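In this view, the complex is presented without one of its protein chains, the others remaining in place.
Order of writing sets the chain letters: A, B and C. Residues in each chain are counted from 1.
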Amino acid sequence: MGVEYHVAKNGSDLGNGTKQDPFLTINKAASVAVAGDTVIVHEGVYREWVKPKNPGFSGWRRITYRAAEGEKVIIKGSEQIQNWEKLEGSVWKAVIPNEFFGEYNPFKEELYGDWIVYNPGRHLGDVYVNGKSFYEAENFEQVVNPVVKTEVLDHWTNKIVAPHNPEQMKYVWYAEVDENHTTIYANFHNYNPNEELTEINVRKCCFYPEKTGMDYITVQGFEMAQAATPWTPPTADQPGLIGPNWSKGWIIEDNIIHNSKCSGISIGKEISTGDNYFTKRKDKPGYHYQLETVFAAGKIGWSKEKVGSHIIRNNIIYDCGQNGIVGHLGCIFSEVYNNHIYNIAIKREFYGHEIAGIKLHAAIDTQIYDNRIHDCSLGLWLDWQLQGTRVSRNLFYRNNRDLFVEVSSGPYLIDHNILTADYALDNHAQGGAYINNIIRGKMVHRKMLDRSTPYHEPHSTDVKGISVVYGGDDRWYNNIFIGDDELEGVGTSHYHGYTTSLEEFIETVQR
Amino acid sequence: MGVEYHVAKNGSDLGNGTKQDPFLTINKAASVAVAGDTVIVHEGVYREWVKPKNPGFSGWRRITYRAAEGEKVIIKGSEQIQNWEKLEGSVWKAVIPNEFFGEYNPFKEELYGDWIVYNPGRHLGDVYVNGKSFYEAENFEQVVNPVVKTEVLDHWTNKIVAPHNPEQMKYVWYAEVDENHTTIYANFHNYNPNEELTEINVRKCCFYPEKTGMDYITVQGFEMAQAATPWTPPTADQPGLIGPNWSKGWIIEDNIIHNSKCSGISIGKEISTGDNYFTKRKDKPGYHYQLETVFAAGKIGWSKEKVGSHIIRNNIIYDCGQNGIVGHLGCIFSEVYNNHIYNIAIKREFYGHEIAGIKLHAAIDTQIYDNRIHDCSLGLWLDWQLQGTRVSRNLFYRNNRDLFVEVSSGPYLIDHNILTADYALDNHAQGGAYINNIIRGKMVHRKMLDRSTPYHEPHSTDVKGISVVYGGDDRWYNNIFIGDDELEGVGTSHYHGYTTSLEEFIETVQR
Amino acid sequence: MGVEYHVAKNGSDLGNGTKQDPFLTINKAASVAVAGDTVIVHEGVYREWVKPKNPGFSGWRRITYRAAEGEKVIIKGSEQIQNWEKLEGSVWKAVIPNEFFGEYNPFKEELYGDWIVYNPGRHLGDVYVNGKSFYEAENFEQVVNPVVKTEVLDHWTNKIVAPHNPEQMKYVWYAEVDENHTTIYANFHNYNPNEELTEINVRKCCFYPEKTGMDYITVQGFEMAQAATPWTPPTADQPGLIGPNWSKGWIIEDNIIHNSKCSGISIGKEISTGDNYFTKRKDKPGYHYQLETVFAAGKIGWSKEKVGSHIIRNNIIYDCGQNGIVGHLGCIFSEVYNNHIYNIAIKREFYGHEIAGIKLHAAIDTQIYDNRIHDCSLGLWLDWQLQGTRVSRNLFYRNNRDLFVEVSSGPYLIDHNILTADYALDNHAQGGAYINNIIRGKMVHRKMLDRSTPYHEPHSTDVKGISVVYGGDDRWYNNIFIGDDELEGVGTSHYHGYTTSLEEFIETVQR
Partner (left out) sequence: MGVEYHVAKNGSDLGNGTKQDPFLTINKAASVAVAGDTVIVHEGVYREWVKPKNPGFSGWRRITYRAAEGEKVIIKGSEQIQNWEKLEGSVWKAVIPNEFFGEYNPFKEELYGDWIVYNPGRHLGDVYVNGKSFYEAENFEQVVNPVVKTEVLDHWTNKIVAPHNPEQMKYVWYAEVDENHTTIYANFHNYNPNEELTEINVRKCCFYPEKTGMDYITVQGFEMAQAATPWTPPTADQPGLIGPNWSKGWIIEDNIIHNSKCSGISIGKEISTGDNYFTKRKDKPGYHYQLETVFAAGKIGWSKEKVGSHIIRNNIIYDCGQNGIVGHLGCIFSEVYNNHIYNIAIKREFYGHEIAGIKLHAAIDTQIYDNRIHDCSLGLWLDWQLQGTRVSRNLFYRNNRDLFVEVSSGPYLIDHNILTADYALDNHAQGGAYINNIIRGKMVHRKMLDRSTPYHEPHSTDVKGISVVYGGDDRWYNNIFIGDDELEGVGTSHYHGYTTSLEEFIETVQR
């Protein structure tokens, strides 16, 4: 029933991977483990990007990566830097040869891609003292004299709000990269960076296969942090700190995931179906490229048989710049439950139209339940081709906005959730049933008559047709509205040209 | 190399089909001929709906149906009626038991379906004296006193025009169908119907398989006429007087085809991908159902491998109520050349948005050349998903409008045609190259910003994306404008976001 | 929620189909009913082939055809004949004009097609007195002097057995068809056929759409009988007395189905994917054509989205010549339960390798349970691509053989069945789990090393690979063997190269 490989900080990759003679790196185990095998990682900090080399075979013949029971295992995308030189005041600098970063230097890589609207060009690098992340300054001067704001703009609501953690804004860095070296300037204030745990992020991911199709892998019980992940719009490659990269049947459970520059867990698309072509080619609307991703994905096997069906449960995800969980297309038929997600995009270093605690596109038959989502600029955003999706028993609080449902024909079901934000709901879709929710804040309903999106055969990725969002055809039953805000545009009308009973509607989703 | 079966009017279906012992019916031959065989039909009138029972195997191992060399063979959808009783004046009546019609009684079947806008409910029946068709009257009174108009509306141009043949309007019929009998009243004027060749149409088709997938069949050298074909919009089953019914690789050549109630040759879609659901269900726009047909067709194999690639050449087609040649989806990769098409929809008994000498949807990589098209209310209409299509060296004259290109992203090529109508061109598409044409009449160009249509991988039915028609990105070179009318909205701009050279453009189409 | 149409023997097809003004024929209702509508048929015998013209839309928006509650509704494929002339002794003859039969004359149509091995060329006609079917004689002489056998060969077991009903063999007919007439001679013994209910079968089917894609139809509460159905091997068109003809989501329930010349209920394939090409073309093995049907079907949408998912329950099916239930490809994801099936192929007028109470090919994820199957030459035959199939709690008795599982890679599950035949089981497959069955008779296990068959992605029609049957890798637990016969070749070994736990195995099937 499979081999058990062990990895430990006192191991060697020349060893045989037994408990007695463990490997040193998780990647060594990842290169030998095949379907049915288990990789048990023992206590310690592993600074590597784990790239599974082989897939599992089925739900019962997986490859499992797990922290040894009762042991604390941390996988970090960062490296510790200890050669800081003091410059002036509390400003220090570190000079790092570019070879240190290999082909990917986060202090050179820019935040880039479709639908970034505020602060594109920020770098993917970060500096951490004792695990706390810094802000990137725009120039050396700002490092010396950090700008601490007392007001920031919430782009979603277009309101001025207090920053989430003003104290953090004092800690800033600025980097210069020349032909050979990367020089990082940082203001450490009272810390001596050479005496604290001072880290910079170096690797793009912590646990993410380079190749697609690495199916049926379980990742259990790790803490994973400090990856220099890029911006992940639905028209681009979507790597997260951890994720399956267009595979099927992953289980990501019992992990603590934090400080991903952009997205924490990605169950999104891969690169060949489109990679920021709007931004790169500037030749047609991003919306058109988004549509092309759907059909391009169809040609590389987007279907229940090939991708998705992931389980993401019992994870704690926080302090990510863009998304706690993200995913276009790859998220189909998945279950996301019992996760605790907070502090997403709340540092507000950059902004674009792809930010939320959970942001999914084409979440066909995906179930999102029992999650706690708070302190996000937007809690949950379900965009495009929402069909057969159920959002149930989630608790939202202290978000600038709680729930956004966009350009979809449904059917979908929103039940037993608690939405407490001032701005509770944006509904730019149709075919939804909202039942037994407790809703406090404002709700907005909009038609989308200028954008067609696909709808699908029931419980399938097969495209059945294309429609704009006429709006309406929603069902509202038994919700408790406790807020004092307005209710806009909610009604019942026809979608797909027919109206069903509520009972039938719910069965359609649940089948 | 295959068996040769013979069919003759003195044959017997109990015979063996040899030249010495021929079959009596073409259908008998059709039930035994398999891939590689040839059916040779000898002189005479065959009143049957030929339904091929077996497909050919490939372009070289076909089943060929042909008229014996030098012999006149006619297949008719009609039966001769000789029991007319004189009623009053020149009005006669014939009483026919309903069993005579079997399951399909054209005098009861109504003109029905999506996009009929004028005179829905007309019946599919017709009466002919010596081959000349009558008009259907609205009641018995009109049979007694026929209404002969001197002016009729051309719906395309919204202009009053002279009727094509006012004399023909005097010949009218009206039918009543009860539980057991069909009674036809007709005004024969100076004719005694029992002494002339008086026929009524009875069968839906002359040569059309009941089942799809009857690939690689050749039909050569027949005259075929007087079928009670139904209205054939792109969202319905599209049977014509003759056609392959969602098969691949037919050759229809050297035939004379006329007096089809609606369409002559159909290379269109079959029924399971949609059948007038807008009209039947009244629940969403026909445009949505049209989009659904494209994806539904994809699921039943719409591709170069499975359907289309027909050759339609050297036929004479005239006196059809809707289309000389029609076809949605099934027309891909076909060649239509050297046909003579005239008097289409010129009787003006009914009207809808699916009428033209040739009306094709999704004519991907279809070549239309060297045809002569005249005396049609609209000459050539290419609608939706025009891509890789070439229209070359066709001659248009005496049409109310010559050419209509609609809601497509191209690329397509219109070259060396002669357009002589007052209303020469409607261009509601983009991505066209118009080269070396001689154009006399008015040209209109329109955007279509409210309707998305699919575009495809080059030379493929694979959907690549969806776009509205922004208009523009057309190329006009070396055309000779000889008319005195206005030129509206022609320009050059971007489509799909980029502009190519003309040379590249044409190669894209021709590849 | 939809219109209710009524049909009654005192109705008129010129009526409006209300309860007060019902239609006369079910077909009239079938031509107007659209998704959501119900057709209620009132007491009486309906001699018509019901051909649904429109599909339902979904499991909740079906078209339902049902017998009015408490009323006896019979749909017959036969017509009553009352013009018998007495010839000599108890032999009578009826002369029928060929027009009576239309395009399909069962007394001329022959039993024909792939894998018929005994008595091909028998005709599809039949004669019934008071519902009891006759035997076809080989010539007039045998009509005069019927041959009553006391021993017949059971082809499955190659043993001589007693005929099922020797008395029935006395009742024989013989027919001659010339250019214009069909003459039937029959020996009625003591009956005067003009004074009894004497019928001949005329129509191919009782309830079967002519077109594919007529999804989501319910047929409930009818008795249907006496159809001249043709031989239905897996390489041909497979019409049954009733069936969906390559549609999705039918429910056939609470019906009594009997006296189908070949198959009763068909959930099989349609014609375009192959139609007896081995027999017609004689150019390569039937086995190759069978493989081609699988891939050809894939191209016309063979998938969970498009076909199958039928429910067949609570029907009584008996006295069919070939199969009680048959189906290649179209049977996927279906449930067949609580049916009572008996007297199938027990008249033994012909024989071929496609005969059983239930005969399914490619029954992916099909569930067969709680059926009672007895007095069949073979009870249940699952052939090719058995995967995810479960056979549970069925009772088999008085069959010549009970269960045959052939050329499949599994996994499949056979549990809680009672197999009582002398020849209980033929296992020419692998990957089966046999659990908690009670088995009395002989069991045979064979490898099939010369025939590759496809296996599929789990719970999908997507082909994953091809394999011969190495045999083995079966699991046997907790079965009770009560017979005295030998057990051949049963063991446990590897299939698909790996062995799973029983628990996992069963979950794989049940998922």
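Criterion: contacts are C-beta pairs under 8 Å (C-beta built on N, C-alpha and C of every residue); 3 or more make two chains touch, one makes a residue touch a chain.
Note that the coordinates shown come from a computational prediction; the quantities given were computed from them, not determined experimentally.
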Checklist line | Visible chains that the absent chain touches, using the contact criterion stated earlier | finding: A, B, C
Check: Which of A:Thr38, A:Ser90, A:Ser133 or A:Thr212 sits in contact with the chain that's absent?
Finding: A:Thr212
Note to self: Among A:Asp154, A:Glu199 or A:Asp275, which one touches the chain that has been omitted from the display?
What the structure shows: A:Asp275
Item checked: Residues of subunit A in contact with the chain not shown -> 12-14, 27, 34-35, 54, 102-103, 177-179, 210-214, 237, 270-273, 275, 280-281, 299-301, 303, 305-306
Next item on the list: Would you write out the residues of subunit B that touch the absent chain, in ascending order?
Entry: 57-58, 60-61, 303-305, 457-458, 460, 462, 498, 500-501, 504, 507-508
Margin query: Under the stated touch rule, tell me which residues of subunit C contact the chain that is not displayed.
Written below: 281, 283-284, 288, 291-292, 295-296, 299, 452, 462-467, 494, 496-498
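We adopt the following convention: only the chains that are shown with their structure count from here on.
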Note to self: Taking only the C-alpha atoms, how many degrees of rotation bring subunit B onto subunit C, rounded to the nearest 5?
What the structure shows: 180
Next item on the list: Would you kindly tell me how far, in whole Å, the mean C-alpha position of subunit C lies from that of subunit A?
Entry: 53
Check: If you average the Cα atoms of subunit B and of subunit C to get two centres, how far apart are those centres in Å?
Finding: 40
Checklist line | Euclidean distance of C-alpha centroids - subunit A vs subunit B, Å | finding: 54
Item checked: Of all residues in subunit B, the ones touching two or more other chains -> 281, 299
